[in-house]
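Report on the following structure.
All protein chains of the complex are present and in place, except for one that has been dropped.
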Amino acid sequence: MSNIWYYVFTLVFFLFDYFILAMGLNIQYGETGILNFAYIGFVAVGSYVTGALALPSSVGTGQHYILGLGLPFPVNLILGGLASCGLAVVVALISLRRLRTDYLAMVLISLSLVLYDICNNFVPLFNGADGLYNVPEPFAGVLKLTTNSFIPFFAAVTGVIAALLWWVMSRITRSPQGRTFRAIRDDEVVAAALGKDVFRNQLKSMLIGSFYAGVGGGLIIQFSGSFNPTAWLPGETFVVFAVLIVGGVGNNVGMLVGSLVVETLLIHLPAFLPAIPGHPGLIEYFDSVLIGILLMAMLWFRPQGIVPERVRRALSLGAPANLVAGRGEAPGSAPGRPVPVEIATADAQGEK
Amino acid sequence: MQLFWLSVGFGLVTASVLAISAVGLSLQFGITNYINFAYGDFMALGAFVTYVLNNEVLHWNIWVALVAGSLAIGVLAVILNRLILSPFARRFSKSFYVLIVTFGLSLVLLNIEYSIWGADVRFFQMPIDRALHIGPLLLTKYQLVVMAIAIVLMLGVHAMLKTTRLGKSMRAMSDNTTLAMTSGIDTKRITTITWFLSGTLAGLAGAVLGITEGNLTPASGELFLFVIFAAVIVGGVGSIYGAMAGAVLIGLATEISAAFINPAYKLDTAFVILILTLLVRPAGLFARPGKA
Partner (left out) sequence: MTTDRTTTPATGPDETRFALSCDGITKAFQGVRAVNGATFDVPEGLVTALIGPNGAGKTTVVNILSGSMTCDSGTEHIGGTDVTNWPSYRIARLGLMRTFQLSRELGGLTVLENLLVAAPDQAGESMVNVFFRPSAVRRQERENVARALDILETYGLFHLRDNRASDLSGGQKKLLEISRAVMASPKVLLLDEPMAGVNPALIERIGGYILDLKAAGVTVLMIEHNLSVVERICDHVIVLAEGQTLATGKLSDLRENEEVVQAYLGEVIDASTHG
């Protein structure tokens, strides 16, 4: 297979993977309003756990890591997602109660750095700064895949998983549960006054989003076979937010569009450009400057994103057509039923 | 015991750098009510400007370079606020937007620094000097100067807030912007001055961080930003005196733990203190009403 196809399928993989990651952050921020600035930490936990579960026991591998159970592919991925959920419980208990936005942002971004610091320095956990490598490629043995055929194969697997997770997420966002999330996003105090347990719902949303983060992270280590701390500095969370903002906060389809624009076109495509001789990394630096400027421009000129949040109309919510049709339709006509008002007013005066 | 006093010395130096930077961050937060995630990059820029003036072409005296570098960042902060931050803050009421914008600004500044200076570690050329014994502490001349700068600045900020008209206006605005505006305070002017002070303190803190550590990279400001967050949150966001107290607490704790546990986990010590504080007093030790 020629190099060009290798590049193309790598781009396709990251398109689907960041679609998954963005959906996870979107349920947290876009639907529920939780500003999770530690998101990349959840991705990393999923990635490490998925990788460490797929690897055989660490004895004799030259690496140091926990777990090492040699589990087959989808099992380790699901457990990786659940490990990320475990972190979500801890984070939610510490930070979701009574912290205002700026506090939460600072605490979470610090948490993300501390997780990074621990994984980077504490070698017995996930091999320290070297990270995990030589992670077995899923199905490679069974299907007799070569390194070259594995790339398109796994990009397709990721596509299928992304489609499945998209279906699940649309079910959630369309359900009354999703509506309650959005109510909390718009105004926590009102949601609570309407009988919604805000913390419980935020926790649910954190768990769902963290599972997506963990699975997205697990797919990364399965795709590339390795994962180390340089991949998840706290600033990486910003990239996922960029996907959200460019695509359109609160819209699952927007996540796919955002992933295409930000992750595929702006981040991974320039990485394939040849370096400018004598200036290593310069393209990457310019690229990052460009992403930063694009994001600010996007927020200013089109804050709703490329695909804005949908308005959920009555008919789409399951209102029978006959119920909607034929009632005080014409906009601008005097609304409401006038009768009870007059009766009531008369009552009021009668009591005087 | 010797190790303990040595680490206390380091702790006081870190606390000095932290105090300068935490007060700069807190002043701006008090007035504008959002966190500036590009603050760490302001610091690194201040350090680089100082470094360039001191080392490369001009060979200015380090302290002169320091003042020039700090003021340059103050001016930069005012410009960035006028052009980018303040329009966003005025247009969007949700703090998310302006937070993401400061994040984006941070990405832009960091990568401009990388483009100019590369990722290599640079070293301040400081003459080697003998450490002085002060009581049980052992400190170099530069460390002492940095501590003196911090103390003078803290006293200066205190005097400004308590006695000058500017300081009183700033405190009024920090308590209630709308009320301050209706009582005739020129909030736009105060905001500009605050950004200038915040930027200057950031630049200064970045430069003294570079001087005390001896080296700098474009990322050193961002890494330090998290320690500042810890100091600011422990002290109570928006409280200037809280920021000072938090700086001393976090500075001492990180250096003492570095000496006795493992220097690699300095940051984690700061974070543990931060979490413990939040569990006991969610609004920080010196919380100001309305800011938490």
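Letters A and B name the chains as they come in the text, with residue numbers starting at 1 for each one.
By definition in this document, contacts are C-beta pairs under 8 Å (C-beta built on N, C-alpha and C of every residue); 3 or more make two chains touch, one makes a residue touch a chain.
Values in this document were obtained by computation on a predicted structure and should not be read as measured data.
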| item | value |
| --- | --- |
| Interface partners of the hidden chain - shown chains only, full complex considered | A |
| Option touching the unshown chain, where A:D130, A:E284 or A:E309 are the choices | A:E309 |
| Full-complex contact with the absent chain, from A:A183, A:I220, A:V240 or A:V289 | A:A183 |
| Sole contact to the chain not displayed, among A:L96, A:V198, A:L269 or A:L294 | A:V198 |
| Options A:I172, A:V253 or A:L269, residue touching the unrepresented chain | A:I172 |
| Those residues of chain A which, in the complete complex, touch the missing chain | 168, 171-172, 175-177, 179-180, 182-183, 185-187, 189-198, 204, 250, 309, 311-314, 317-320, 323-324, 327-331, 333, 335-337, 340-345, 347-349, 351-352 |
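Everything that follows uses one rule, which is that only the chains that are shown with their structure count from here on.
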| item | value |
| --- | --- |
| Partner chain A, residues of chain B touching it in the complex | 29, 33-35, 37, 84, 87-88, 91-92, 95-97, 99-101, 103-108, 110-112, 114-115, 118-119, 222-223, 226, 229-230, 232-233, 237, 262, 264-265, 267-268, 271, 274-275, 278-279, 282, 292 |
| Sites on chain A touched by chain B in the complex | 29, 35, 94-95, 97-103, 105-107, 109-111, 113-114, 117-118, 121, 235, 238, 241, 245, 281-282, 285-286, 288-289, 291-293, 295-296, 299-300, 303 |
